[in-house]
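Missing here is one protein chain; the remaining ones are kept as they sit in the complex.
Think of it as A and B in the order they're written, each chain with its own count starting at 1.
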Amino acid sequence: MTGMTVPLTLNPDRLFPAEQSTRAITRKLYQQVKDLPIISPHGHVPPAWIADDIPFSDPASLLLTPDHYVNRVMHGQGVDLADLGVPVGSEFSADQARNAWRIFCKNWKLYRGTPMKYWMEMELVEIFGVDVTPSEETADQIYDTIQSAIEKPEFKPRALMDRFDIKFMATTDDPCDDLAFHEKLANDASFKRQVRPTFRPDKYLEPAKEAWNGLMDKLAEVSGENTDTFDGWIKAMENRRAYFKDHGAISSDHSHADLGTEPLDKAEADRLYERARQGKITAEEGKALRQTFIFEQARMASEDGLVMTMHPAVYRDYDEATAERFGADVGSDAPTAVDVVHGLHAVLNAFGKNPNYRLVIFTMDETVYSRELGPLAGFYPSLYVGVPWWFIDAPDAIKRFRRAVTEYGTFYKTSGFIDDTRAFLSIPARHDMSRRLDCVHLSELVAEHRLTMEEAEELAHELVVDIPTHVFSIPA
Amino acid sequence: MTGMTVPLTLNPDRLFPAEQSTRAITRKLYQQVKDLPIISPHGHVPPAWIADDIPFSDPASLLLTPDHYVNRVMHGQGVDLADLGVPVGSEFSADQARNAWRIFCKNWKLYRGTPMKYWMEMELVEIFGVDVTPSEETADQIYDTIQSAIEKPEFKPRALMDRFDIKFMATTDDPCDDLAFHEKLANDASFKRQVRPTFRPDKYLEPAKEAWNGLMDKLAEVSGENTDTFDGWIKAMENRRAYFKDHGAISSDHSHADLGTEPLDKAEADRLYERARQGKITAEEGKALRQTFIFEQARMASEDGLVMTMHPAVYRDYDEATAERFGADVGSDAPTAVDVVHGLHAVLNAFGKNPNYRLVIFTMDETVYSRELGPLAGFYPSLYVGVPWWFIDAPDAIKRFRRAVTEYGTFYKTSGFIDDTRAFLSIPARHDMSRRLDCVHLSELVAEHRLTMEEAEELAHELVVDIPTHVFSIPA
Partner (left out) sequence: MTGMTVPLTLNPDRLFPAEQSTRAITRKLYQQVKDLPIISPHGHVPPAWIADDIPFSDPASLLLTPDHYVNRVMHGQGVDLADLGVPVGSEFSADQARNAWRIFCKNWKLYRGTPMKYWMEMELVEIFGVDVTPSEETADQIYDTIQSAIEKPEFKPRALMDRFDIKFMATTDDPCDDLAFHEKLANDASFKRQVRPTFRPDKYLEPAKEAWNGLMDKLAEVSGENTDTFDGWIKAMENRRAYFKDHGAISSDHSHADLGTEPLDKAEADRLYERARQGKITAEEGKALRQTFIFEQARMASEDGLVMTMHPAVYRDYDEATAERFGADVGSDAPTAVDVVHGLHAVLNAFGKNPNYRLVIFTMDETVYSRELGPLAGFYPSLYVGVPWWFIDAPDAIKRFRRAVTEYGTFYKTSGFIDDTRAFLSIPARHDMSRRLDCVHLSELVAEHRLTMEEAEELAHELVVDIPTHVFSIPA
């Protein structure tokens, strides 16, 4: 340690309100939920990590490379993503990993005021026992601390899953996946936790995109259904949803450029489907057919009971040069405005009061919380408001979410926290942040005499356990 | 009382900020306005209740059935609206009423964090002296308490109007209404309070809707004008506005899917009007003609001086099955985004600086407060920003409203509170909530040295009395 090192500690009251009487309430509420097991109904951890209990290789590949939340901030200051090991799986030597870590530590101040700082500090301190703030001077010391830890068996994924007390974790999977990793885990009597697949058919619902026809061929092969007709597509999809359900799936997840769900009439859908299979569909027709596909997914969900989650309105691969060089999901996606009321009209009218259907909408367009999602979820038994997602999974945005949704949407029509992350080590920190912030919101309502302490205590527990368990039908 | 009952009390500091120095200021401001008479320039209480002083029948019909704010929350958890007595006027026995009340009490926790809880608690405690929290166990006890109260003369509408100290109350009325109830009240020397009609011509301005031609025939009959031409429509409207004004109306109210006010040229309006009378108008043409009608209403308002209020951008009867089964206004309406700047361009350019014209815009699209409504109301003498309406008539939304509108719209270009409710017994609670929240906002400005205490005291009074009296030309 040099004179330049700054100690790193976690304040037990972090994120709590400054006002002392409110903080006292927050503390009391948080005590009651902080150690509850983690339920993670939606995320992106590769199931292979758990199934094969693959040890982590180095600090950079573990904490930086796969985490576009972290990478993009450095990119915004001109750091080359390649220097951080992007894309995942590229050649990345130990020297390069150490260099990436140094770049990160040198740029640590960029994260001030961001949730990435909150998560990372908690990972460093609580998981690895790091006690110095990242900086140019401390980079190697921290790197070595983490490196020597992850070489030990207690830092392998299954051990960490126990340590983190993750009771339930969903992964995200391609409809044609054989779910072998999930099967391995389900058949492993020594593994006491639940890892479940999620049916994520986005690419199979975009008939105007180049990859679609190849995917249809693959889908035909895997499902044994002829996908040359819309009817065949339906059967193939039903087949794969059933396969996923048999392998423990509780939900399907969907992310498209808009929320439209208005179906074409059958004849027109058949016609467009045929054109799509011939590679002749226009972008506009492709959109109409995709909205029909989504309506069909909702219809299937109302029958097979898989909870439907939607994460709409992202302009994917916004920076074309970056996408070309590094592939998808490296940080250049951009959220856009969303129209919930008109978009969901068809699905809500068809299935919104169906007791077997459940739909959770996630958004980064905060304007719809009080204007559209809260009011609609307040009324429709099937509809739930997802917690803030991605670029708004952050303290101030989460507080705004609670204040915007609760008054007419109610606490009981929100989804419970989902971490939505591929950064496995950040899962406890993300759930901790959410629990703290929900306790902050509740404590403020108590301090203003809008809830009694008893009501807040019950709600704090429900938000962590009962509500996500109900919304996602989490198995016991 | 069993061991399960939880006492119900109202904290005198409810809704006040936790920070003690700010709370002290809030208390002081609130003391000065809490007992001022209620001015209610816009609402939906049936005038017959007051004119005929009709006693209330049972707790459910009084507090649940007609209140879609309350009903929809239970519907969102799968409760059948029919079990709550919807639609109003359906067969509803005493047993059914009691059962509806039990459903409500059992679901009481759903309302945590909502304004419905605030209002209902205040109604139960202050009006009926209830002292236990609603629950499955206390449902019958509370039901009996309310039932025995409303059988007494002091719980009849006129007595309650005195008890609530409602100085002025506007109802909402059909243009063809004969306003007999208002006339009865005006001619009743024993009735010391003011109940005034509001001209609400929405249906008469929607030429593409099925009901329109029948309404035109009725309008012709009532007004004595030939409504087969646009000129006739204008004369008929002027006739009915004059009738309303003669019967004490101070305003007209308008709610359509958008805020557009651009008029067609006269020849095109004549042509479309004729097509509409032939039942041949398209939806698009109907919209253009409706915007022309609205422009005409503004022109009339600039002449007859009726204040014009607009509550735009709601997707009415969103759930079609619900509308078919229960009729309109039972909770499935959904707010949408609104474009104020382009929508109001025609009307503001024509009448926005006319000293005889006053326009109040209510919205549930909070994004326009700081971006469009505040700036426009700051500039145009005729324009006022309505307080939060319906799904945003709630503590956190009201605080956001004040913080978004005041900085460039100013306090003095807001409307003053309107309760907009058919839930008669909730009127004092709604005004109380508004007064408390305005005092909270003012006290925060004082605590941050942005206003002096003297300025805040004057404003607290102006927001309750002077501003609505001026905006709506409330008679002395």
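As a working rule, a contact is a pair of C-beta atoms (placed from the backbone, for glycine too) under 8 Å apart; a residue touches a chain by one contact, two chains touch by 3 or more.
Please read these numbers as outputs of a predicted model, since none were measured by experiment.
Here one chain is not drawn; of A:Gly76, A:Gly89, A:Gly129 or A:Gly214, the residue touching it is A:Gly76.
From the set B:Thr406, B:Thr421 or B:Thr469, the residue in touch with the chain omitted from the display is B:Thr406, counting the whole complex. Of the candidate positions B:Leu36, B:Ala186, B:Ala323 or B:Val341, contact with the hidden chain is made by B:Val341.
Considering the full assembly, B:Ala377 is the residue among B:Ile150, B:Leu264 or B:Ala377 that touches the omitted chain.
What chain A contributes to its contact with the hidden chain is residues 6, 11, 13-20, 72-73, 75-78, 109-115, 117-118, 315, 318-322, 331-337, 364-367, 391-392, 394-397, 400.
Contact between chain B and the unshown chain involves residues 19, 21-22, 339, 341-342, 345, 348-349, 352-353, 355, 367, 370-372, 374-381, 403-404, 406-408, 410-413, 444-445, 447-452, 454-455, 458-459.
As a working rule, only the chains that are shown with their structure count from here on.
Here the CA centre of chain A is 40 Å from the CA centre of chain B.
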